[in-house]
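All protein chains but one are shown in place.
Now for chain A:
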Amino acid sequence: MATNMRGLTQYISDIRACRVRELEEKRINREMAHIRQKFKEGQLDGYQKKKYLAKVVFTYILGYKVDVGHMEAVNLISSTKYSEKQIGYLALTLLMHENSDLVRLVINSVRKDLEDNNEINNCLALHAIATLGGKEMAEALGEGVYRALISATSTTFVKKKAALTLLRLYRKHPTVLPAKDWAERIVSMMDDHDPGVSLTATSLVTAMCQDEMEAFEGCYEKAVKKLDRIVFDGDYPAEYVYYKVPNPWLQVKLLRLLQYYPPPESQRVVEMIGSVLQGILDISQETPRNVQHNNAQNAVLFEAINLAIHVDPDSVVVHNAGVLLGRFILAKETNVRYLGLDAMAHLAACSTSLEPVKKHQDTIILSLKDRDISVRRRALDLLYSMCDLTNSKVIVGELVRYLQVADYNLREEMVLKIAILTERFATEYEWYVDTILQLISAAGDHVGAEVWYRVVQLVTNNEDLQPYAASAVFQHLQAAQVHETMIKVGGYVLGEFGHLIANEQGCSPIEQFQALHSKVNLCTAPTRALLLTTYIKWVNLFPEIKDHLINIFERYTHVLDAELQQRACEYLALARRPDTDDLLASICDEMPVFPERESTLVHRLHAKGSKSQDKRTWVIGGRDENQERQGQRFKAFRQGTQDSNGSSGEAAAPVVSRAQPAGPSAAAAAPAPVERREPERKETLVDDMMGPAANGRSESDIMSSLADLDLGATTAAQEEPLLSGNGGGMVQSPMEERGPDGEFTPLTATLGGVDPVLVAPLTVAPNIEKWFERLTYANEGVLYEDKQVQIGLKSEYHGHQGRLAVFIGNKLSHPFTAFRCSIDNPAGEALGLTFHDAPVSEIQPQSQVQELIHVECKDVFTDPPVLRVTYLAGSFTTLVLRLPVVVSRFVEGVTLEQAPFFERWKIIGGAPREAQLVFPIKLTPTGDLDLARNIKVVGGNRLSLLSGIDPNPNNLVMAGVLHSSTAGKVGILGRLEPNKDAKLCRMTIRSTNEKVSAEVLRLASKPLNADLAAS
C-alpha cells in the first residue's frame, strides 16, 4: 500500500493548524496553484504524481471544489505500481461519478486491469466499476466482470468483488445483463466453499431473483440446505464466527433470500425450514451479555422471525416467536424494543389472527410515548397494522390523543393512517365524521388534501351521513381558531347540505353564513374561491340571505385575483337573474354521487417505501394489502404450476380459489381446504369420465359406445409401489406425495410460457435420439451417457398416471458438485408433473442418485417434458434432455372381438379422426418382415394386439384406451399392414380424438419408419 508521503502529511498538518477558515482556504489555494503548475509543466515521476493527486483528493474530501487532477488520475491508473494505481483509482472514484464524461476515457484502462493476470489489478478495476458503474461501463465491461466471477482461475477475492460489482451493474441497468442466461452458473456459486464468495453470490442472487424468479429457482433449496448446515451441522470455518455467532451476515442473507419466493410447495422443504427456524429460535433463548454477540444473534433471529411469518404465519414457530416478541417490546434496550415492534407489525400485517398481538395492546400504546422517535414510529406502524373492528375505537382514540403532542415530522403520516383506519373500520357514520373533523382541528397543517377530499366524497355518497356531517362541521366552525382545511370542508358541506340543518336551533342560514364568512379574512385565494361557490349555492337554497350574498359578490368583483374576480362576476350575474328563471336552480343542483373509487390515502402511504433497492417483503398495514402485494410479486412465478393445476372446464372450478397461492396465508389455509376440495375435484373428474356429454361434443354417442372399452383395464389408482425393488423407501404412493395443494404440481414449470427448449437448447450427442426413441416404447433403458455421466430411466404407467425413476450416475473419480436437477414442462396444463427432488447437491464418484418423477396425463399433449441436469465437475456442465413421456404411455390395451372391433372402426370413420401413413420399412437380414419388432413397438406403445380379426398373419390389429384425468378416455383402434415386396407399410389409427390419432400414429410409426427411425 502507498508508503507514507511526507509532502502529504505536511500539507494535512498545515491545514489542521489553520485556526480560521480563511487561513485554511489560503493554504489550500496556494497548494492547488502549485499543483496546477506542476501538472502543467509535466515530467513528473510516479511518486510525485501520486503525492500531488493525494493532496487533491484530500482537499476534495474536506469539501472544497477541485478542478485539477482528473487527467492525472486517468494516467496514474495505468501505472505498474500498486500504490500509485491505488491512489489513481481512489481519485477516479471520488472525483467522478457514473455520469461524468471522463468515465469514458478510463473504460479501456479499466478493462485492461480487469483482464490482467495480476489479481491485485483485477480487484482495483472491480472496485472502480462497482463504485462508478454507469451504463456505458455496464455495457462494455459487464461480460468481463461475469467472466472474472466464474473463471476457475479467479481468486476468491476477485470472485467476491466480481459478484458484487455485477450486482451493482445489475441494479442500475438490469436490461444490459443477461441475468437469465447466467442464472444457473451464479446460483451454483452459492455453494462455493469460501464463505465470502458464498455471501456475495447470495447477495447477487437475491437481487436478480426478484426479477427472474423462475430462472433462479434453484437458489431456494440451496439456501435452505446451507442454513440447515450452518444451524445444525456447524458447517462453517472458525474465522467466520462473529462473537460466537456463526457467520450472521450469511445467515441473514439466506433468510432474506427465502422471503423473495412464495412458501415452498414441497412438504419436505417446509419441514426443513421449520426446523431451521425453530433451531435459531432455540439458540437465542438466553440473552448474552456481550453487546456484539447479542446484536449478531438478534440480527439472525429477527430475520428468521420474518421468514417464519412469510412461510406460514400460523405455524408453531411463529407462535413461539410471538411469545418472544411480547418480551422484546418490554426490553430495556431500545434497539430490541424497536425491532420487536417492527417484527410484530409484520406479524400483524400477515397473520390471520390478531389475537397474539392484541394481548400487548397496552404496551404498544405506551410505546407511542417512548423516548426515541424511531420506536414511536414503529409503535405507530404496529398500531396501524393491528387495528381491526374490535379495537379500532381505542386505537384511533389513542392516536388522535397522541397526535396533539406528536413530533411534527410524524404528524402527516399519523393523520394519513388515522384517516385510513377511521374509514376502514367505521361502523357508525358519526364516529367517522367526528374523528376526521377532530383530526383536522388538531393537526390541520398536516392534513393533506386527499384527506378532506375523501370526507367530501364519503359524505356526498352517504345520504344518512349528510345532516350529521353538516351540523358537526358547523359546530367546529364555532371555535375561535379554525384551520383553513376545516373552512374548506365547512364550505363544501354546508353549501351542499346546509339546508338539511337550517331548521335547527342556532343553525339558521344567516348563522351558517356568519360562521363561515367571519373566517374568510384569514383564508388563501383557493379557499375564498370555494366559499364563493358555497355562497352561490346558498343563493339558491336560502333566498332569505340573498342580499348579503349579492353584496359579497359585488365586493369581490373588484379583487385583483383573476380567478376570484371571474367567479364573483359570473355568480353575481347568475344571482341577479329573475326568480322565475330556473337556470340558477339547475346549476346549483345537488352534486351527483361520486363514482366509487379506491382511497388514494393508502396509495400515498405506500409510496414512501417504494424507493428501496430490494423490493419490500411486506408493507405496513392489514392482511389484505399484503396478500394483494404478494400476489403481485409472485404473479409470474410458477405460472406453469398454476396452469397445470387448473384444468379446463369444470375441473378448474375448485382450483380457481387457489389462484393466489403466494399470499403468506396460502400455506396456512391449505391444509383445511384441501380436504374439502379433494372430493369435489374427484367428483368433477368422475363426471367428466361418466358423462361424456359434458364435453359438449357432437360425437358423444361414439364416446359412449367406446366407453365400455376399458372394462378389461385396471383402474387408475394403484397404491402399491410401482417400481418395487428400486430403493423402495423413496417410492411413495402418489396420494401421499401430493403437494400442499393436493395437486400434482411440477417443481419447475415452463419458463414464463416460453418454450424452455428455446431458452436452453437440447443437448446434442450422437445417440440421444436413439435412446429417446427406444424409451418411448420400452420401460427402461439409457437416456443419456457420456464419459462423465450416465443417466438411466425406469418407468411404470397405470391409467392416466405414471412414475419415472431417473438414475444419474457419476462415472468419474471425483464428485459432481453444485448438482441440480429440474424439469421443464412445455406441455403446460395437459401434463401434470411432480418432481421429487432428491436432497442432494453432490454425487460421489462411482455412485448414482435417483430422482423420482410422477406424471399425470390430463389432456392430449405433444411436447415431452425436458430434464435439465447441471453439475460442476471440472467445468460447469448442463444437460438438457427430453424425457420419454409421450401420450401413448398413458394408453392401456383392451381386447375386442372381431364384430365389436369393426363396429367401432366404422363408427369412428375416416379423416379427420383417422390418421394414416404409408412409410418405408427395413426387412430383416434374411429379407423377411421383422414381425417381432413390429409387435414389440406396437406393444410398447401399449396397444393390445388383437388376434383373429385380420386373416393375414403379418397384419397387426390393435386397440387401446388413452386415459387422461381431465379430457377423459379416448378409445384407439389401429391397423398395421406391412408389405414385404414393396418394402412399405401402412399404418392406420382411428380414435375419437383427431389429435390422439395423429400423435399415436406419429409415435408408433416412427421407430418402424426406415426413413425416420433413429435405431
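Going forward, a contact is a pair of C-beta atoms (placed from the backbone, for glycine too) under 8 Å apart; a residue touches a chain by one contact, two chains touch by 3 or more; residues count from 1.
Please note the rule applied: contacts and distances are computed from a predicted model.
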{"item": "Absent chain [UniProt protein name; select from \"Alkyl transferase\", \"AP complex subunit sigma\", \"ALA-interacting subunit\" or \"IBH1-like N-terminal domain-containing protein\"]", "value": "\"AP complex subunit sigma\""}
{"item": "Residue of A:I35, A:V74 or A:I87 touching the missing chain in the full complex", "value": "A:I87"}
{"item": "Selected residue (touches chain absent from view) among A:C18, A:L44, A:L105 or A:I120", "value": "A:I120"}
{"item": "Residue, one of A:N247, A:T422 or A:T776, that touches the chain absent here", "value": "A:N247"}
{"item": "Per the touch definition above, residue among A:G196, A:G781 or A:P815 touching the missing chain", "value": "A:G196"}
{"item": "Contact footprint on chain A, counting only the chain that is left out", "value": "1-2, 9, 12, 16, 54, 57-58, 61, 63, 65, 81-83, 86-87, 90, 97-99, 120, 126-127, 130-131, 133, 157, 160-161, 164-165, 167-168, 171, 195-196, 199-200, 203, 237, 239-240, 242, 247-250, 252, 256, 292, 295-296, 298-299, 302-303, 334-335, 337-339, 371-375, 377, 608-609, 611-614, 616-617"}
